[in-house]
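One chain of protein is taken out of this complex; the other chains stay put.
By letter and in written order, the chains are A and B; residue numbering begins at 1 in each of them.
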Amino acid sequence: MSQYLPIVVMAILASIFAAGSFIASGIFAPKRPTAAKSAPYECGIVPRRGPAQRFPVRFYLVAMIFIIFDIEIVFLYPWAVAFHQLSTFGFVEVLVFAVAVFSSFVYLVGNGALDWGPKKRLQPLVEDETESISSELVA
Amino acid sequence: MSVPGSWYLILAAVLFSIGVVGILTRRNVLVMFMCVELMLNAVNLTFVTFSRMLNDVAGQVAVFFVLVVAAAEVVVGLGLIVAIFRRKANVTADDLDILKG
Partner (left out) sequence: MSGLVQVINSAPALMASVAIHFPSVQYGDLVPELALLVGALVAMVSSALARTKDISFPYTGIGIVTVVLAGVWSYHLSTIVASSGPKAIVAGAMAVDGFSTFLMVLIAVSLLLVILLAEAFIYEVGSRGPDFVALLLLSGSGAMFMASAEDLLVLFVGLEILSIALYVLVAYCAQVTLSREAAFKYFILGGFSSAILLYGIALTYGATGTTNIGQIALFLSQNTLTSNGVLLGGMALIIVGLGFKIAAVPFQLWTPDVYQGAPTTVTGYMASVAKAGGFAGLLRVLYVSFQTVRIDWRPVILVMCVLTLFTGSILALVQRDVKRLLAYSSINHAGFILIGLYVATQSSLGDSLYYVFAYSIMAIGSFGCVSIIGHLKGSTEGPLDIDSLRGLAREHPRLAVVFAILLVAQSGAPFTIGFLAKFSVVSAAALGQHYELAVLAMLSAVIAVYFYLRVVFAMYRPPLTADTEGESGLTLTDDSGDVMIEEDGALDQGDLLTVTRSRTIPVAASLSVGLALAMTIGFGIVANPLISFASSAIPLH
C-alpha cells in the first residue's frame, strides 16, 4: 500500500490548492455587483434564445462507424496474444469474424457512408462559376 | 494487502443503482443513455470481481462480449438520437409526448 502514498499526498495537495484558491478569491476579491454585470453576455444585446445548434450529421456517422471498427480490436487483440496456441482453429474463427466485418465495410463504402468532406459539393459549384463567367464573357 | 472483493461488489451495486435511478428520474435523453452505459459497466465490474474471487476466467471473457454489445448499442442509440432530435432545440424526453401510455 505504501507505494500509493505519493499519489495520495499529491491528491491532497491538489485539492488543498484548488479549495484554497477559491476561498482566497472569495475573501479578497472586490465585489460590487450590478444588474448589468450579473447578466450573461455583457456585450449590449440581451439574447432572447440560445443560438441554433448545428448537428454535423456526417461527423456523427463517421464517429459511429469508427466505434464499430474500433471495438473489433477487443476480439482481435486476445487472439493475437495467444496466436500460436490457438493455431488453425483460432485462425479460422478470426477469418470468419474478419469476413463479417469486412462485408459490412464493403456495404459502408458501397453506400457512400465514408466519402465525406467538401470535395463532392465543390465540384458543381466551380463548374457553375466557370459557366457563369463564360456566359458573361460571351455577353 | 488488498481490498476485499465484497467492496467491489458493493461499488458495482451502487453504480448500477445510480444508473437505474438516473434512467427513472432524469429527463435529458443523453443522460438517460449514459445511465444505461453506467449500468452495463457496473455489471462489468461485477463480472471481473466474481472472476477474481472464483479464480475463473469466464467472467473476464464475459466482459469482452458486454463491451462489444455496449459499443453496438451506443452506435444505434446515437443514431436514433440524432435522427429524432435533429429538428428540435433540446434533447429531453418530455418532448416525446405523442404516444401516451
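Assume contacts are C-beta pairs under 8 Å (C-beta built on N, C-alpha and C of every residue); 3 or more make two chains touch, one makes a residue touch a chain.
Remember, predicted model here, so these are calculated numbers, not experimental data.
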### Task
List the residues of chain A that touch the chain left out of this view.
81-82, 85-86, 89, 100, 103-104, 106-111
### Task
Would you write out the residues of chain B that touch the absent chain, in ascending order?
9, 16, 19-20, 23, 29, 32-33, 36, 39-40, 42-43, 46-47, 49-50, 53-54, 56, 58-59, 61-62, 65-66, 69, 72-73, 76-77, 79-81, 83-84, 93, 96, 98-101
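The definition used in the following text is that only the chains that are shown with their structure count from here on.
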### Summary
Chain centres from averaged Cα atoms put chain A and chain B apart, in whole Å, by 20
### Of all residues in chain B, those that touch chain A in their complex
1, 64, 67-68, 71-72, 74-75, 78-79, 82, 86, 89
### Message
If we count contacts the way the header does, which residues on chain A are in touch with chain B in the complex?
### Response
1, 50, 52-53, 55, 57, 60, 63-64, 67-68, 70-71, 74-75, 78
